[in-house]
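Excluded from the complex is one protein chain; the other protein chains are retained at their positions.
Presenting chain A:
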């Protein structure tokens, strides 16, 4: 059986079991709504555009935050790959910063920027920057010395060598870094929105929770998961695979 059929069958069984459990009242509709109510929440959310506005607002923040974090992360990565002093100083705290979930910065962010969009974007930026920086550093440090030697014999040096050889050679790590930065930023965004202010998917989730609308809660959770999986598998993993093939990895 093809993997795609196995997958479809799996979801059919999963949703079937869920419907069955709801129909036979193995659990209460209030604490765990049936697939049908979740679907109805989804349809009405699309019809009254709450979900659409939420999605657009979230993606706007994500786009701003992720772009800044990719740029910032790349700059820091290049700096610590190229300067020993920077690596010994900034480099040493990066791993520690990376281990701190960026959402724990929210209280500070709210103090600094107020309870608004800026605070959430700040959290998103922190979510993506460090992992990007670490990957860029690894990428640059692992450029095969032979490429650099060959380029030097062909008259390349300085900025030219960096632009034409070192950076392109580290593209596989740039892609991995971006994929991880996206994943961290997406999680940070949802957490940030959940705890701060709307509109946004995360905010819709909290709003639904405040009103005890568990079917909308589940609906938003599924949307968050599906978007995450689509971006990761259909976009990043595909690029990663192509790059790995061309780069001969």
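In this text, a contact is a pair of C-beta atoms (placed from the backbone, for glycine too) under 8 Å apart; a residue touches a chain by one contact, two chains touch by 3 or more; residues count from 1.
The rule is short, and it goes like this: contacts and distances are computed from a predicted model.
Trainee: Can you pick, from "Phosphonate C-P lyase system protein PhnG", "Carnitine transport ATP-binding protein OpuCA", "Acyl-homoserine-lactone synthase" or "1,2-phenylacetyl-CoA monooxygenase, subunit C", the UniProt protein name of the chain not displayed?
Mentor: Of the names offered in "Phosphonate C-P lyase system protein PhnG", "Carnitine transport ATP-binding protein OpuCA", "Acyl-homoserine-lactone synthase" or "1,2-phenylacetyl-CoA monooxygenase, subunit C", the absent chain's UniProt record gives "Carnitine transport ATP-binding protein OpuCA".
Trainee: From the list A:51, A:169 or A:188, pick the residue that touches the absent chain.
Mentor: Spelled out, the listed residue whose C-beta touches the missing chain is A:169.
Trainee: Kindly state which of the options A:147, A:162 or A:236 is in contact with the chain not pictured.
Mentor: Considering all chains, including the one not shown, the answer is A:147.
Trainee: Applying the definition given at the start, please give the residues of chain A touching the unseen chain.
Mentor: Those residues of chain A that touch the unshown chain are 146-147, 149-156, 164-165, 168-169, 171, 245-248.
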